[in-house]
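Supplied in structure tokens, the structure appears directly below.
A single protein chain has been omitted; all remaining protein chains appear in their positions.
As written, the chain order gives the labels A and B, with residue 1 at the start of each chain.
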Amino acid sequence: MAIVQTRGLTKVFREGQVGAVVGVDLESREGEFLVLLGPSGSGKTTLLRMIAGLEEPTSGEILIGGEVVNDMTPKERGIAMVFQSYALYPHLTVLGNIVFPLKAHKMRREAREKKAQWAADLLGIGHLLGRRPRELSGGERQRVALARAIVREPSVFLLDEPLSNLDAKLRASAREELEQFQRRVATTMIYVTHDQVEAMAMGDRVVVMNHGKVRQIGTPAEVYDDPADTFVATFLGSPPMNLVQADGVTIGFRPEHFLPAGSEAAGSPSTLSLPFRLDHEEYLGSERILYGRIEGGRFGGAKVVSRLPSTFHPDTTSGGLLPFQVERLKLKFFDRESGARREPVAIE
Amino acid sequence: MAMGRRTRRTLTTAARWGTLAAFSAALSFPFYWMLITTFKRTSDLYNLKNNPFLFHEPPTLEHLRLLFRETLFPRWLWNTAVAGVCVVAITLLLALPAAYALARLSGRWGARLGIAMFLTYLVPPTLLFIPLSRVVAALGLQDTIWSVVVVYPSFTIPFSTWLLMGFFKSIPRELEDAALVDGLTRFQTFRRLIVPVSLSGILTVVIFSFTLVTQEFVYALTFISSAAHQTVGVGVPIYLIRGDVYYWGSLMAACLIASLPIGAVYNLFLDRFIAGFTFGSVK
Partner (left out) sequence: MLAPAILYVLALVGVPFLLAFVYALGDVKVGSTDYHFVGLANFASVLKSPAFQRALRNSIVFTVCSQLLVLVFGNILALVLKDAFRGRRLVRFLILLPWVAPVSIGSIGWKWILDSLYSVINWVLVRLHLANEFSPPMWLGEPTLAMISVILVHTWHVLPFATVILLAGWTAIPKDIPEACAVDGAGYFRTLFQITLPMLRPIINVALLFGIVFTFTDMTVIYILTRGGPYDTTQVLPSLAFFTGILGSDLAEGAAISIFLLPLLVLVAWRMLRTAHRAEVG
């Protein structure tokens, strides 16, 4: 087990290539599940590949277990990686795939067979050892890829969007399996994804990236409840945070905090009342999403969204104009120019 | 680790460029040598004391003049062009409809017939040249350029059909259905939709059939016995030699002229041509 650190890690590509990384400082914790989250082209995969040793940094340092590994081959770094495509060797059996890293490290035959059996049992694929990758389902392939990674007992696991090739149904169960696996092996894992649900569900901490830069590092609750800037605020959450402009600041609030004004709390100093002109709604079974604009006042005309339990029935008799409100404590304030968080300002 | 990453990368790059340079030099050397020989004076060429890589006397166009004025070389070029055009025409005329029919044959039979067609392309001239020489004689075509015009399509058609079949198959059926719904007849659909869409495939077939006429050696050597009726592929290596005397200067000039243009054009279409050979075993 080891801690992965990067110091000012930068990768510059030739013009036209996406995925550059700019001055990333990162430090994982012992045995942590660290998720790199960002849209495609944000540099998260490049960052992972530099840690793996598949991509050479333009500048900066990578440390694994306190040792600078910039000049080491992937082999010498003691890492294992699960690829997006799983990269299973198509001409080898499952067993052949799992023992391959052990062979490469010159482990003796009996020892490596035993080790492979252990890894296969850990992932519950003992019965598949004689099959070839193309005879396996997507979920089974993922487990083989994990077995091939765990079999060497690496100090760090790197995973590059391992769930993106699975269909939606399988993805949920595979995610759960992966979580259990991480708890069992308790090894540091660095996991790349563009899917915020995966990031929130699995990560001990989430690193949100955009344009090659780290925008925020924190627990899922921190990055969701306390976004460091407007990018993080809108990238996480679906539908994204409402952003409205006033007095040179950007004010944000989550759709689930934008609620119909209750009779007792109305006009209380702890809430901000916002008349909501409903445009249209989506009924999603368990919840209801309302789309519309704020009517009048300093935020007048701003497009906003509200997320409510589906038991709420909007009253459309008044031409769709509804009394809505946000608790003042839920408001987030951002600098209008830079988008970064700032101290709250008083608003009416 | 003994070597730094940078050192290793430098070594890899050096090895790669070294390999590339060695192979390019070895594989293209004969053509370079043709070029040198073409412009060297005979006295320079045959002086054993001279470094053969250098010009010791001024370059000359004499070999080229000799080639075009005093040999049958222009005639061979003309023969090849005529035969090439005819073979291309016959091939397209027969292979286009066949390929279209095979591509649209439902079920496995289309593919199987296609492969059977392709396999006949592999039947080598050296297996058939003896009986074919009698067939050619029976048709009264021996010792004329028309003998090869008739025979070459027997392997350009199979290969072209196979190649075009692949192209036609990649055209979505809906596109054709849409044209039919829009009121075009089957033939109009073929002429106005299928042919333009697969133009690059058709061009590949044209190039392939034409170059084959320049490249084929065994049949032309077998069926045509007078120098004047030869194609360039046999004329140059066999009939440019007077008795036992090789006029290397003119010979190499002829080689250069006959190979480079064909090579350059063929090169452009080689990838599509190769795709026909891999049976989709590369995805």
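Just so we're on the same page, contacts are C-beta pairs under 8 Å (C-beta built on N, C-alpha and C of every residue); 3 or more make two chains touch, one makes a residue touch a chain.
Computed from a predicted model, the values in this text were never measured in an experiment.
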Of B:Leu64, B:Val151 or B:Ala179, the one touching the omitted chain in the full complex: B:Val151
Given B:Thr71, B:Thr189 or B:Thr214, the one touching the chain that is not displayed: B:Thr214
Contacting the left-out chain in the complete assembly, out of A:Ser40, A:Ser85 or A:Ser338: A:Ser85
Positions on chain B where the hidden chain makes contact: 16, 19-20, 23-24, 26-31, 33-34, 37, 45-46, 48, 51-53, 93-95, 97-98, 100-102, 111, 113, 115, 117, 119-120, 122-135, 150-151, 153-155, 157-158, 161, 211, 214-215, 217-218, 221-222, 232-234, 236-237, 246, 248, 251-252, 254-255, 258-260, 262-264, 266-267, 270-271, 274-275, 277-283
Interface residues of chain A (partner: the chain not displayed): 52-54, 73-75, 79-81, 83-85, 87, 89-91, 100-101, 103-105, 134, 148, 152
